[in-house]
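Quick one: structure below, then a few questions.
Yeah, one chain of the complex is gone here, protein chain that is, but the others are all in their spots.
Just so it is clear, A, B and C label the chains in written order, and each chain counts residues from 1 on its own.
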Amino acid sequence: MNNKYQHIQEAAYQANMQLPKLGLVLFTFGNVSASDNALGVFAIKPSGVPYDELSPAKMVIVDFEGKTVEGSLRPSSDTLTHAVLYKHWPHIGGIVHTHSTYATAWAQSQRSIPNYGTTHADHTTVDIPCAPPMSDAMIAGDYEYETGFQIMNCLAEKGLSYQEVEMILVGNHAPFTWGKTPDKAVYNSAVLETVAQMAYLTEQINKEAPRLKDALIKKHFERKHGPNSYYGQ
Amino acid sequence: MNNKYQHIQEAAYQANMQLPKLGLVLFTFGNVSASDNALGVFAIKPSGVPYDELSPAKMVIVDFEGKTVEGSLRPSSDTLTHAVLYKHWPHIGGIVHTHSTYATAWAQSQRSIPNYGTTHADHTTVDIPCAPPMSDAMIAGDYEYETGFQIMNCLAEKGLSYQEVEMILVGNHAPFTWGKTPDKAVYNSAVLETVAQMAYLTEQINKEAPRLKDALIKKHFERKHGPNSYYGQ
Amino acid sequence: MNNKYQHIQEAAYQANMQLPKLGLVLFTFGNVSASDNALGVFAIKPSGVPYDELSPAKMVIVDFEGKTVEGSLRPSSDTLTHAVLYKHWPHIGGIVHTHSTYATAWAQSQRSIPNYGTTHADHTTVDIPCAPPMSDAMIAGDYEYETGFQIMNCLAEKGLSYQEVEMILVGNHAPFTWGKTPDKAVYNSAVLETVAQMAYLTEQINKEAPRLKDALIKKHFERKHGPNSYYGQ
Partner (left out) sequence: MNNKYQHIQEAAYQANMQLPKLGLVLFTFGNVSASDNALGVFAIKPSGVPYDELSPAKMVIVDFEGKTVEGSLRPSSDTLTHAVLYKHWPHIGGIVHTHSTYATAWAQSQRSIPNYGTTHADHTTVDIPCAPPMSDAMIAGDYEYETGFQIMNCLAEKGLSYQEVEMILVGNHAPFTWGKTPDKAVYNSAVLETVAQMAYLTEQINKEAPRLKDALIKKHFERKHGPNSYYGQ
């Protein structure tokens, strides 16, 4: 059988299956997609199907307008958010949405996560942004589609590129992360959850805890990223 | 052998066995029942029997007055609470009682759980109610029987239907959840525990965290419930 | 081979092995003993031996004065505390000492654990006492022996019997629990850890959380204990 989408179905399946292993989802509260930007489509988890009933073939193929291209199941209810981001961000290959406990608590608190240490700075130089809850008009309109714009608008207002920070909190809702591959996006979700827990504990231990200073932020980020990075092989 | 209760014994057994897997019980601190509303009976866990010694045949059959109909073991000490709820709520098929950590802490705090985010709103539009501790007369009387009435009275006072909110905290005690099936009631117990943990963390991170606004509450609940729902298959 | 101590060695071994399974110990930070009160001896874990290297035969036999009766290994460094309690409390058959996280945090806080709910009241009617740190003279003397007296003195000062409350915190140190059997003592350690976590969370959620009222304390304790108990088989 010839299936030109098999590679992204396989990638999306493998990435989705990592979420329960990493303790990032309860039941079906999460979804991962994998895109093929040349074909202009992505594979995404079907809505509400338990993880142990998933298979690569069940991943639904959707185009960047949010239209189902292939698959008999209904795609994740968050599909339009994924579609909007893929359409506008040409350099990503995977998106993850979870309701992981600590990141969701920060989203519910409507606060960006302050950069308190090198665990955070190893992954991004800035506070992890929290987009404000949407306007009532946006919510009543095409909700998931507007969620994508809310994410992009938040980055734009803060002057951030989606390549500088690969994670965001949507206020009152929960986190989204992305990356060049679905695996990188899942990795970012796990990092975000850990950073969110550490920041919460930091404030509990010292209400006056200072932000990481600029020199350390720069140093740690450059260890892992950019032309002079020296982390990894 | 002809056993007309086998289907609810099997359902109650399977649902009870989920509680330790989901991390909702220590030792025997929980119980699930499964009802057959046409027969007017329910199957419930025997009292104080460890989970690994349970079997479908050990589930005790009790009628809606709380009288044991079949079974040689003593039913859960909370049986009368289950009986009262089944008698008055014709559209449920399962009830769960646990002492799960975060939900119990809210019950001990005698506070309803505020609706701080979409994880909560996906399951109910209202704050998860906390029934006040019972009067001394109720406690000294038929305690478990009165617990059922305390639950119903709390919903009535708040103008809530048991079909709108399938979970409650009993003040100073612990949570009860229910649903159309025992599996749905167990699912609700796990959701409640997660929502309780997230709400606790939200208040720790931001003491002034606002409630979820009405437009989002409505939107998220309608995504999963009602005529225009579009979550799941 | 005739070993008149085999029954308590086996019981102590099995009970010790439950501690890591219940998440109550890191490395070797805990010990359980099992007594034979007719023989006037108890079997206790050897000091500092990892759990996966234990066997029933390695359990050391010690008399109620703390003298090793049989066994080539050095008994737990807390052995004298166990000996003192067995000597003075004729109706117990097992003692457990752990440094479980939440119970130890309460001990370090030098606060008794308030009775905030029925999970607590199911096991004891009173606040779980925290004995004050010992005097410098007691510490410089026979430390572990004096720890036993510190525990007994604390109960005496509060007018409590060791049969009413089977658990205590030693201030700045950690919990001790006991029971008619080593298994019951282990059960009490797990209950204490859960109750300690719930009480901590209760105060975080509501600084003004009231104690459980007397009618509920009485009711829940009597459900599980005493002549009219109706919990279990």
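Heads up, the rule we're going with is that a residue touches a chain if its C-beta (ideal position, glycine included) is under 8 Å from a C-beta of that chain, and two chains touch if they have at least 3 such contacts.
No experiment lies behind these values; they were computed from the predicted model shown.
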Check your understanding: Relative to the complete complex, which of the depicted chains are touched by the chain excluded from display?
Key -> A, C
Practice item. Have a look at C:Val62, C:Ile92, C:Ala107 or C:Ile151 and name the one touching the chain we're not showing. Key: C:Ala107
Check your understanding: Considering the whole complex, which of A:Thr68, A:Thr118 or A:Asn153 touches the chain not shown?
Key -> A:Thr118
Study note, to complete from the structure: Among A:Leu54, A:Met138, A:Leu155 or A:Met198, contact with the omitted chain is made only by A:Met198
**Study point:** Options C:Asn37, C:Asn153, C:Thr181 or C:Gln204, residue touching the unrepresented chain
**Key:** C:Gln204
Revision key, fill the gap. Had the left-out chain been drawn, it would touch chain C at residues 26-27, 29, 46-49, 73-74, 77, 99, 101-102, 104-111, 133-134, 136, 139-140, 143, 172-174, 200, 203-204
Study note, to complete from the structure: Those residues of chain A that touch the unshown chain are 116-119, 187, 190-191, 194, 197-199, 201-202, 204-206, 209-210, 212-213, 215-216, 219, 223, 230-233
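Just so it is clear, only the chains that are shown with their structure count from here on.
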**Study point:** When chain A is superposed on chain B by its C-alpha atoms, the rotation angle in degrees, nearest 5
**Key:** 90
Review point. Of all the chains, which has the CA centre nearest the overall CA centre?
Key: B
Check your understanding: Centre to centre, by mean C-alpha position, how many angstrom separate chain A and chain C?
Key -> 46
Review point. Of all residues in chain B, which are in touch with two or more distinct other chains?
Key: 204
